[in-house]
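Take this structure first; my questions come after.
Note that this complex is displayed minus one protein chain, with the remaining chains in position.
Order of writing sets the chain letters: A and B. Residues in each chain are counted from 1.
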Amino acid sequence: MSFPVITFLSDYGLQDDFVGVCHAVIATICPEARVIDLSHGVPRQDVRAGALTLRGALPYLPVGVHLAVVDPDVGAQRRAVALRLRDGRILVGPDNGLLSLAAELGGGVVEAVDIAHSKFRLEPVAATFHGRDIFAPVAARLAAGVELAEAGEPCDPERLVRIELPRPELRGGELHAHALHVDRFGNVQLDVEHGDLADTGLKLGRAVQVQASLGAHRATIVRTFADVPQGDTLLYEDAQRRLAVAVNGGDAAQSLGISVGDELRISSA
Amino acid sequence: MSFPVITFLSDYGLQDDFVGVCHAVIATICPEARVIDLSHGVPRQDVRAGALTLRGALPYLPVGVHLAVVDPDVGAQRRAVALRLRDGRILVGPDNGLLSLAAELGGGVVEAVDIAHSKFRLEPVAATFHGRDIFAPVAARLAAGVELAEAGEPCDPERLVRIELPRPELRGGELHAHALHVDRFGNVQLDVEHGDLADTGLKLGRAVQVQASLGAHRATIVRTFADVPQGDTLLYEDAQRRLAVAVNGGDAAQSLGISVGDELRISSA
Partner (left out) sequence: MSFPVITFLSDYGLQDDFVGVCHAVIATICPEARVIDLSHGVPRQDVRAGALTLRGALPYLPVGVHLAVVDPDVGAQRRAVALRLRDGRILVGPDNGLLSLAAELGGGVVEAVDIAHSKFRLEPVAATFHGRDIFAPVAARLAAGVELAEAGEPCDPERLVRIELPRPELRGGELHAHALHVDRFGNVQLDVEHGDLADTGLKLGRAVQVQASLGAHRATIVRTFADVPQGDTLLYEDAQRRLAVAVNGGDAAQSLGISVGDELRISSA
């Protein structure tokens, strides 16, 4: 048995019925689609957080239609797009950078259409809920097998909005990193990839100092939480292979006073 | 391929396993049903909020069985019912008004049964969890194709509980409106429909004054959030075609101090 798959990411939350209504619209148009809710807990209107989540999850998603809606400029001039990637995936969402990191990871955009006036829209289109009236119905049609070119007007992949990410810097022996994401457990993902550690002296087993808003903390670089005593701070390579800060059995974001966007300074202790 | 659809709305939240257990009961009885979670974030025991959500979503839901549970009087004298609407939909839930707005929108109730003692109940019935023991199993059987008359004792559609909604009033040039719903973004839906604006002078592009608990705020009537500068207050027709208050990039309920049920006074500025 095989079903078309739609994954769905948004900042809609689950308190209201935004997500449920989009599911209902999809089920009406393409009843055989299997919809996987990637997350609807993206911080509201935080396009970058949504883009990072989509990119991080992409390698684990079945190839299909990937619907994403974090859309602070809904109803205004930003484009609504559907994109076909080199690896066969189709992305649907606002053209505000939300799709850009995943698009890059999927080999780049080989075909793009502007779906703002797609014939598959639900009419009338509410100016503030394109998820329901544009993105979900177009995603459902694409999952049902219509060609991308049918869904909208061709547009230039080169002119899609991209997102800038911070990069860590090594200055005076200190690694200046930035908090990209804080998860439910208070674990803090940094913008530091494996290669960024090459000349820093930071490696497995090393004791380090982490300077954040609530002062300096000693930490150890280890593989997993339980490698340090309960309550101790650790640095580890997280499940997306980025450096992250945690407290074993605790909440690092809270204990160290870290919010998304903060700069942290890491050095050998 | 075609599946029977059950939509599911409740105030159970997702912290506990109430929703998951109801899904499991449905899957046991009618494995082929597709269950769409409309929302489980209805404020707890707020029957009116649930009724408004169900009505607002109804036009977007595939015709099927619509299960709704917001049930402060569970186990007491209120009836448990299944209703067939003129438009073919079937509603299942407590008879406390929760279903009444949707029933009206669906053309009214053409057949009603009391399912408190339905032969499809799970025994023993817990006095405090009719979702699991009465509503979900009956909804699943109806989705599987049994006749409504099989599910319970006939009852009089005229005697079902209805919900009263506030109505806006125009007094001394001011529109007195009421907050019906606050969503995750802090956008405030009012009880003002398009027709209510006819003699008010309130129309697109107009500057207005909104009087709420935290004083008077200037706002503009526009189509969408981005039509005003970041941080400014706007009035707009929302996705359910009701007048709503928002702050572009902000949280109107918080900034203006609005809670559900509050009266707002709106006048030309």
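Note that a contact is a pair of C-beta atoms (placed from the backbone, for glycine too) under 8 Å apart; a residue touches a chain by one contact, two chains touch by 3 or more.
None of the values given here were measured: they were computed from a predicted structure.
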Which residue of B:24, B:165, B:216 or B:269 touches the chain not shown here: B:24
Contact partner of the left-out chain, one of A:22, A:38 or A:264: A:38
Selected from B:73, B:87 or B:147 as touching the chain missing from the view: B:73
Residues of subunit B in contact with the chain not shown: 12-21, 23-25, 27-28, 31-32, 44-45, 72-77, 126-129, 132-133
Touching residues on subunit A - with respect to the absent chain: 1-3, 5, 7, 9, 14, 34, 36-41, 53, 56-57, 60-62, 183-185, 187, 223-227, 236-239, 241, 249
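Quick note on the criterion: only the chains that are shown with their structure count from here on.
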Rounded Å distance, subunit A centre to subunit B centre (Cα mean): 31
